[in-house]
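Here the complex is missing one protein chain, while the rest keep their positions.
Going by the order they are written in, the chains are A, B, C, D, E, F and G; count residues from 1 in each one.
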């Protein structure tokens, strides 16, 4: 029920077609979304820059393809479609549904780019520490781009070779938001955060071995960052980092 | 040393006023900050909206008062001064240094507000779950305000009484950024994140007992939030959340 | 706004005193609790068997006394009042507010019993393992009783002396619900759960030392119980166990 | 030995057929279950609503089929049979033993429904947060139904889209007990618990990644729930939740 | 009820003084301890070599003194009395109850030695690594001695100075059981275990700092001992180690 | 070098066959084992009741077979040979080396029993809680038997059906040592420990799921046992438990 | 760009071959390493004794072979090449690139030894506890040797047979640095540290089971070592230990 439906109901009360008691009964049981929560869905669309994202992990190729087909069927929608944490098999199935689908093997992302409009205000820069962090960084980069943001990246600039990062400071200074992806000791966001005046979204990765505990060492490092413009998302959550960065980068 | 200085040095080499060997020596030992790192400090000032923050914990009242005195002595500075995690004794000492100092007992913050100019673009809303989360929420609120942001707050809207939160949705919808403070299960940011389209900075608090493990339960809950616009800072880090929110709220 | 208010509003629409448009405006902004969430509060009252509980920890004696005074001021209410995790000083303050207040030193509970009506269907039995578990057990017992339940208890029946428990099986068999309080290895709920056919609410306590990790060992033991009628609440949460038991014991 | 056997023995003593000494000998060595513990087994049958459950994990298809065959052989028993945590191969083996066996692939449960009598008093409602929580939710739902309870379910009502849950409040209000299944931050039980006045059994699931630590984040969230009618079972333990719910739902 | 009582009951049945039905009723409700569990208590006395031990922690001096008085009042008992984890104040109170009480300040043990009979078969040797482990070692030593065992000790023989341990091998070779107390890395039991052919009870202590985590490092080290004759008790549990050693040292 | 060798060396010095300086050189570099450490190896043989045990995990079938062949080649040795944590493939390889080898599939143990002499004093009883604990229990049982001990076992006597354990108390009372194997909550050793006066070696198993954390829950439960005659070995370490039990059971 | 290059550039400016403006342009965009950070790379070469190491884990055989090919193409370089954490498949690919490549199956290291010059000052001794620690020990040994160090090793000298270690003390006393590899309780570095006066680099290994937690028990043991000349690297990090040892062993 939207505002128009509500108007009609009240009109019916005024005209006597509906008794106040019967109206009370209908309003009492009214599902909440009918009263305004539909706005939430609208917000969701606004927030993400496209209708829906599919979290591919744990879904069969066929399930993924069916969901994508349903998304594409929505009339008038020009949103980009994104399937994360997936693989070549799922891509083969999605490809049959849409010839426009592309597979990004490094990050395991399937993307159907129907719009390349830039709606974000500034640039989102994705920085990563080691080569093994690149899959997560790519997930973030692709997600940010398909959500309508200008993006840049700076890879393999780990803190043990600090000159590589410093040599590309001009990339950092262009950013409206920085997504900083690092495993092992997770020190990169602290160094980057100290070099810039914009928000830094830190993404710990599960790379490393032994006492890295699948990304916990990096996660703790980032939560304890001595740079005060750093926030953190879950381990390997490149997608989430891009969502937040995209929210921040709204005009 | 900036580009102009570098030109002059090279001009002197060409004119023979400076030998190449002497020039090599000067360039070789060039401190990095002379090449542009001073910008970092400028960034710091820009970022925080005031000269310096004192982390009061572990410092004596006298140490705190001396640091504040040094800050106030800087000519031409109109920045606000903030001492976090402190107490009434430290306030007594600071009060002797500045009559303008005010103590916020709930959050343990001493503030010297020298400027009330609003430089942020939108409103930062601080939301908290239970009454015991208020000290951290207040630290965030005060920090955000003294950093030049318009602020609002919404307290005691825990998820076990979801109607209280929903009854104040209009406060949430005004926000450019939301800081969400919660202990125990840390579920509030997920619910808030689902209701809005702006970034939500989640702050776990160390309230609770038993299996809350000093805020770890809330921290994990927030890192695993099913709302994709949520990022997380360290336990009880209201100050850090406000710094990030302030960065995001730049025009 | 309750159903009556809503009826009046709709009556005003019908009578023409209020235009449908104006009614839409008022209903659109209607806080959710006014539409039915008040039922939640009503439920809360029903659930707990009294108006409100004060979690005393972290509150000053004066704050506690003020909250209790406000509770007692509500006209027509005959609910019992309970302050948990408190001490003799707080009691002294509450005593000035109500002569009927009693302090249970063992559990740190202040109780004002205004009604001794039994509304629960069966008996709630509180079982505990060691003498150091008794404070938590007493918190559960008092809470259950003041929520209108018939209660029994069986203390000091740890599993290393299994005959003591077996010697009192008849107490267990009377129960509609059992609250089982244990620290150290937390084995009691498994044994009790195997002896009865009713739900067992397990409460780990923080007693013990070393590898008990403040109750974590007992908590894990209870979560892994091989008896399938056992559920668990937080460490030392005697109050919560009694709330759940009380819900279960509704007629 | 049951009460009848005992009567006969004592009758034989009275009639002189058995000397007191011989009776002492027989009674002294009497296994405990013969004296009254058989009640425990009886209780077990009563509690579960069927003779026995097979925990399939770690057993071969053949072992499972043999156990099921033995169960079905018991004369006079009309109990339902349930094999949990199993797969299609085990089903193929069980199918040869009983044509009535059905396999629920989503939850990995094999069920032989021999009785559909409803013995529970009210309705058990199973609520779950995300699509990946459904296997555990289904295990709970099936178990509850085969134990003789009326059941309802409400899936995919995660807290980041709170309107979906609120839009189906009428399902929640019908419940005598609610089983609430959620992974990630495990926030759903707190919200549900705040909306109802019945016990909520929270089941954390091992879904999620990174800092979800295989369900630990959800588990901690639930143990720290700010709703006081929430108890918790082990991670992924849909079966256990249904057992407790079934105990609670006894007339 | 013992075998004699049972005989009398059955005799009454035979004689007709008691009907079989009445006998069933009496037998059905028979508490288990009456049938033989009293033996458990007898075992307890046998096992410990004295009537009862008081765990002093968390008890007031007055409570402790009362418990000791009750113990001493038991006629005919010559058992030793032991209060562990206590202090000088409790000792002052116990001293008023028994002039024979002695306080061992290092270990916080109060002992009333009423019998110095040696009932154990061999010698229990207590070995400890550093000076800060001595309080726990002393608790073990005193407990073992008062339980009727011959004891020896070897202190300050940490593994970083292996020659000190090797220089006293003849003490180790006398042992029937060894109690090995160590904090920090907990390596001593492995080295000792490799030198002897008797059981080694390892006691981790909570000494150390940082990554010793209150004894967890030592505990894990001991559980992973590469010597196969090592078992472990809880952190700081010198008393428990002595109990087990005493059981082992039975003739 | 033993005492006799030392005598001869000194004799040579006295006779002038060896100069004091040459003697100093030989004594200075004397390996420690020559002075008495060979006793250690003797101890090892005594302790284990056979020459050597092979920890099969991580070794290839061929490596295992070679080690076993070397053991069997030692002349005069009649010791039993035991390979733990192994599988059918390794058995096939060992079988070629010794026709006497037997494979115990349940526990993954290969045994070559060359002597069935009983050298232990009393009986070692192995008790286990659930069916999934049996592999570890069997490893303990076999090890104990091949080390020359009389053994008994009592399986499937979990604490949630306490009557099954109590119904077999006579088995427990025969024991000189009890090995108690349990997963999940690890409560069995506490109950068993309370029923007997002999040492109980608790073995946590990695069975269970979710919050059992691969045996950690059981391990913590056992370390915090309220029965004071319980010690603990590593998770799944049935072999180690049998070694300790065997040491204890020496005459 | 090194100091010589810089001199030439400046000389060109003086001679008029290059205008100051053009020189500014070249210097302005100069990567930081060209201005002085090149020293870092030089240092890196010096430190490692060869151009680059490939961390093989997570790379395809083809990727590894390509990286190695690029390394070998660098003219004039005589550095050794090392690929760690790799396997036979990768070796097959590398073999096609260089016939000199050798595969060390035990440690999973591929080595191309182009120089066997000894540049280190003393000897690096690698000590390990059990046979399952040898792969990590070998990685350390090979790395140390290929970095130009004299090496020795001492394997299978676990602390439960302390005489084996003591019998080889002369090997330890030759060392300039000791690398000590151990799993399980990680006690070896403490014993070794107490026997020598040189730095001991402790490497925990992930061998063991149950409460070894993949090397955490050993790691904690080493961090808490009572020998004050012990430092620690990550679990299984034999390579890192050799790098540090190599740094220490510089002349």
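To be clear about the criterion, a contact is a pair of C-beta atoms (placed from the backbone, for glycine too) under 8 Å apart; a residue touches a chain by one contact, two chains touch by 3 or more.
In this text the structure is predicted, and so the values were computed from the model without any measurement.
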{"item": "Among shown chains, those touching the left-out chain", "value": "A, B, E, F, G"}
{"item": "Selected from E:166, E:188 or E:203 as touching the chain missing from the view", "value": "E:166"}
{"item": "Absent-chain interface as seen on chain F, which is shown", "value": "3, 6-7, 10-11, 13-14, 16, 19-21, 23-24, 27-28, 30, 32"}
{"item": "Where the unshown chain meets chain G, residue by residue", "value": "40, 43-44, 46-48, 194-199, 201, 219, 223-224, 228-235, 239-241, 243-244, 247-248, 250"}
{"item": "Contact footprint on chain B, counting only the chain that is left out", "value": "31-33, 37, 40, 57-58, 204, 206, 214-216, 219, 234-237"}
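Methods note: only the chains that are shown with their structure count from here on.
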{"item": "Chain labels contacting chain B and also chain E", "value": "C, D, G"}
{"item": "Chain located farthest away, centre of chain D as origin (C-alpha)", "value": "G"}
{"item": "Selected from F-G, D-E or A-C, interface repeating A-G by over half of its contact pairs", "value": "F-G"}
{"item": "For chain C, residues that touch 2 or more chains besides their own", "value": "32, 40, 161, 166, 194-195, 210-212, 216, 219, 223-224, 228, 234-235"}
{"item": "Chain-chain contacts as defined at top", "value": "A-B, A-C, A-D, A-G, B-C, B-D, B-G, C-D, C-E, C-F, D-E, D-F, E-F, E-G, F-G"}
